[in-house]
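Of the protein chains in this complex, all but one are displayed in their positions.
So, chain A:
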């Protein structure tokens, strides 16, 4: 069988924000870099990010700085975050945003010509650099054009655009290959357009594959989000952390059915939109949790004053972190106070002039007009929670983005730790940039330290080849049916509110689906065959779903993107425990183990007040805090 072969220094899997930023960094550090992506170049899921990139530039409120951003991020994640990642993120995000501007990005401006920043849930100050409500598209286009700019530089010097950075568009990686010593040696996969198999030998691989939303029915995620990077890492022996934490974005479209789950940006609320139930009540005032009581307005009057006077008033509760708002909407609908199509009302029409809505939220205006025949300048939207983001992912070293497998790196949604149990809106686009760059640099430094290139063993290639071709060689069950059943299972049994019995049922169902997935087959040729592609993606979705269900069953508390009906409280004891998933190389038997969350560095923990920390930390940790305060 004919296998196409290439040699590179770094293979970046995924061409969203994290992947492109990693590839740019690796190339800027002189490494020959391949970008492998499932879609066309420039189509990544990042284009759907709407709100903005959080960076404490202080352009709108000069009181903002990295410490405030760090505190907001830790609070949003309910203190489960990898604090070193949260620190690096808060410190480096402004430089990463400014760098985009030097590569041609055109953000919206303040009156004095700086990058404008908008309010968002959980962020104390206006902090999100944005372009209307299409910030992700601006970011992808800027990074895409930066890749092209580097290719043009290489063409001028070497006469070849692809001398140092090559994009393999519409290609899927199915296996990471390791040498006999256990270090990364390359990737194996296929070209979607032709079905041709492809081996790339490389000592370093950066995973930047995004999330796992396609395991759920109602999701804001595109077809690409099949958990490929999560699964590839597991199969290569790496560890996943925090897999129980999945963010259900509070505001997805609920009607018509075919668009159910598509995102309605949080900017609608940041710019003044309010949530109401069928009785017309702004219900979020009833859902302010104890830990946030002193930071949010308790009356509509105060909340409304905040939009013009943020120093003298507390924030509207519509801008609570996403997990809180999603649960509140879920409760209202369950209590029978939902909208006709099973959501709640999100209204901006009575809050801003039509012209202003069209200017600030052009994509939302367009999306509702075209897809739901709703004019958001004249009537409220109907919205409900949608599977949006997985906080969990590959466990990495904060500074280098290195996973536990030598030569493997991960950045963006596929990595875990940065966002703890719940991500703040706007922290994803900045995460991509900060840790994309760090992953590219980490991979380059790793290669510089190698004495020789690792070799790909022949038997690993043969196994990977057999695995890829198997669905074409058997008449089997329709993979679409297995996929639909998995989506229903995860949506119903490991969704926004969880119970032990249901999760155990989900695990049994996943086990049965795994058996069925072994028998799925694809008719037709190898040329652009979506049925075949889905057969192969199922392995990843099933593996990741099992991790989510097992970790969720193990964590006996509610925190951030993990809500247990049977354990409704957050406990300080569980905050110290991270759940780590590993799997056997053949993808069977996912194992979950507990690991202690390291204590925060003294100079970081003392950024918080005692009263706030005591709501989250154990008594021993508070004793450490008191000691740190005394010594500082």
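Convention: contacts are C-beta pairs under 8 Å (C-beta built on N, C-alpha and C of every residue); 3 or more make two chains touch, one makes a residue touch a chain; residues count from 1.
By our rule, contacts and distances are computed from a predicted model.
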**Q.** Per UniProt record, name of the chain withheld from view ["Putative ABC transport system ATP-binding protein", "Acetate CoA/acetoacetate CoA-transferase beta subunit", "Succinate dehydrogenase/fumarate reductase iron-sulfur subunit" or "Histidine kinase/HSP90-like ATPase domain-containing protein"]
**A.** "Succinate dehydrogenase/fumarate reductase iron-sulfur subunit"
Q) Which one, A:163, A:262, A:291 or A:622, makes contact with the chain that was left out? A) A:262
Q: Can you work out which residue in A:141, A:453 or A:516 touches the chain that's missing from view?
A: A:141
Q.
If I consider the whole complex, including the chain that's not displayed, which of A:282, A:366 or A:577 touches that chain?
A. A:366
(Q) For the chain not shown, which residue from A:151, A:465 or A:540 touches it across the whole complex? (A) A:151
Q | Which of A:95, A:511 or A:565 contacts the chain that the document leaves out | A | A:95
(Q) On chain A, where is the contact patch with the chain that was removed from view? (A) 39-43, 45, 47-48, 94-95, 98-99, 101-104, 106-109, 112-114, 116, 131-132, 134, 137-138, 141, 145-146, 148-149, 151-152, 155, 161, 193, 222-224, 255-259, 262-263, 363, 366-367, 370-372, 478-481, 484, 522-525, 527-532
